[in-house]
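Only one protein chain is missing; all other protein chains are in place.
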Amino acid sequence: MALTIKKVEHLAILSRLTLTDEEKESFARQMSDILEYADKLNQLDTENIEPMVYILPALNVFREDEVIPSTPREELLANASVAEDGYFKVPKIL
Amino acid sequence: MNREYEIVVGLEVHVELKTKTKIFCSCSTEFGAEPNTQVCPGCAGFPGTLPVLNRKVVEYGIKTGLALNCEIAEMSRFDRKNYFYPDLPKAYQISQFYMPICKNGYLDIEVDGAKKRIGITRAHLEEDAGKLVHQGTITSTEYSLVDLNRGGMGLLEIVSEPDIRSAQEARAYLEKLRAVLLFAGVSDCKMQEGSLRCDANVSVRPRGQKELGTRVEIKNLNSFRALEKSIEYEASRQINAIEDGEELFQETRTWDEEKQVTRAMRSKEDAEDYRYFPDPDLAPVYVSQEWIAEVSASMPELPDQARQRLVNDCGLPDYDASILTLTPATLKFFDEAVTEYNQPKIVSNWIMGELNRLLNVNNMEIEDSRLVPGEMVKLLKLIDAGTISGKIAKTVFEEMFSTGKEPEQIIKEKGLVQISDEDTLKAMIDDIVAANPKVVEDYKNGKEKAFGFFVGQLMKATRGQANPAIVNKLLQERLSRE
Partner (left out) sequence: MQLYDMTISELSVLIKERKISAQELTRAYLQRIDEVEEQVGAFITRTDELAIQQAGEFDHNPVNKPLAGIPYGLKDNICTRGVRTTCASKMLGDFVPAYNARVAACLQDQQGILLGKLNLDEFAMGCSTETSAFKPTSNPWDLQRLAGGSSGGSAAAVAAGEVAYSLGTDTGGSIRQPAAYCGLVGLKPTYGLVSRFGAIANTSSLDQVGVITRDVWDCALVLNAIAGYDPQDGTSVKIDVPDYTADLSGDIKGLRIAYPREYFQNNTDTAIVEQVKRALHEYEQLGAIVEEVSLPYSEYALPAYYIISRAEASTNLARYDGVQFGLRDVKADNVADLYADSRAAGFGAEVKLRILLGSYVLSADYYETYYLKAMKARRLIHDDFTRVFENHDIIITPTTPTTAFQRDEFRSDLLNLYRNDILTVPVNMAGLPGMSVPCGFIDGLPAGMQLIGKPFKEKMLLNAALAFEQAHDYYKARPNLGGDR
């Protein structure tokens, strides 16, 4: 099944990626190839198979409710390109 | 409200769990800290960090589920809800989508004396997002600031069935839910601080129609009043639209507090595809029967039980009991007062009357007031002893409420002690009667009002401090001699 450019554009919006026209084309082609290969899975009868959500048998991996001091703010903001008054900063949302 | 239509409402309530630390990291959840000071690489979504689940959050989830009559899932687990927004640093929210911890519960509410059961579809655990600070409004701001202190706090999202049929029922449901959560001790439920948040799904349909109408989600309901008003507004908006032949579409709207209208936010057509899938970083949660029993055993008295107790053991009217069990703080106040002063109805009257009035006027919660039950009891005993009148007591009470002073001190300072000395009062009555022969005539001619006139004059002369029972008795005696 070939993936359309339109579909790639929709995925690009979902994934927040600006794509060039060439990228859209090559990704559409590459994704189609991979999905076609992945269709091999349809050979499998998985009727009564439980999906393997967890590889480990572990249950109830918990942490106790005890406070550990947070990161100093300067350190927290040190990797942000833009910060102001102790906040991270973003341009307008709407 | 147009009678041909029926309103259908379901509520989604997010409640912040009162644990010491966040749901997946060890940062403090204390309210009101400086921005971004309760944040670690984990809750800021930094590369390489991993979530580890807070046991207490699960315990509170179970507790709430039990309090809401839910089935507690033996197995539950966490999924990733993928969407981009500046308050969500990982760009996915960890949330129980496929397998929530609580299902199939209910809550009994009451509107104008009519009882009703509202179904609870599910309650699931998830993490909260951070906070955005806009310069102006979200639409006018040039940029926004991101504070992640709230990000990663443990939330329980409680989803009701669309069983609610009016704005009043919606309010009653939210009030009852809040009471249950407060009694269970899982959240402080402060709407103004955002620890209790409510979205409403509202639709209308012609009465008798089975299928549901087009549903609109209203966000940003920060108060009971906003919940009620927005449902009323939205329902009539929808009815008008239908009547005008307009087509309704599924959308998210926001409540504009200032204009008292709902406004379109986004339509469901450009709704996100959240691409939910199980979060591989978090092991599933298994809740054994033993665990449930343990949590159940630690469950405090819930509002309905307390209400029963007040009716059965204290002999209160059911209405009083329903008001006194709206918050655990109110009930605690009542219980403490009654321990020292075993006249439940009198205590109830004072709480429901004067105390609630003052709390409302001052926009306060009972736990924020300076008044303690023991002091109120002292006041009640002073009334019984005849030291002050019930009327004066209200003045004293108001003063106690605002200053936290003891009643005796206030009475002394303001000279409010009741005058019960018969000789003093007799002399004053003599004077008043002598000064008003005309009224005495009226009284003799059977004019009822005349008696009241003398009482009023006396109260005026004593600045209201005369003991009314004694005044009554003495005045009767005096006038009968005329």
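Here the chain labels run A and B in written order, and each chain numbers its own residues starting at 1.
Heads up, the rule we're going with is that a residue touches a chain if its C-beta (ideal position, glycine included) is under 8 Å from a C-beta of that chain, and two chains touch if they have at least 3 such contacts.
As the structure is a computational prediction, the values presented were derived from the model and not from experiment.
S.K.: Which residue from B:R80, B:K103 or B:R122 sits in contact with the chain not drawn here?
M.R.: The missing chain is touched by B:R80.
S.K.: In the full complex, which residues of subunit B touch the absent chain?
M.R.: Given the touch definition above, subunit B has residues 41, 44-53, 80, 82, 84, 86, 89-92, 146, 273, 275-277, 279-283 touching the missing chain.
S.K.: Take the complete complex as the reference. Which residues in subunit A touch the chain that isn't displayed?
M.R.: Within subunit A, the residues that touch the unshown chain are 3, 7-8, 11-19, 23, 26-27, 30-31, 33-35, 37-44, 46, 49-56, 58, 61, 63, 71, 75-76, 78-82, 88, 90-94.
We take it that only the chains that are shown with their structure count from here on.
S.K.: Roughly how far is subunit A from subunit B, going centre to centre by Cα mean, in whole Å?
M.R.: Using C-alpha averages as centres, the distance is 40 Å.
S.K.: Show which residues of subunit B lie in contact with subunit A when the two form their complex.
M.R.: Result: residues 19-21, 26-28, 34-41, 44, 46, 52-58, 77, 84, 86, 132-134, 138-139, 141-148, 272-273, 275, 278, 280, 282-286 of subunit B touch subunit A.
S.K.: Considering the complex alone, what residue numbers of subunit A touch subunit B?
M.R.: These residues of subunit A touch subunit B: 14, 16, 53-54, 56, 58-68, 70-71, 73, 76-77, 79, 84-94.
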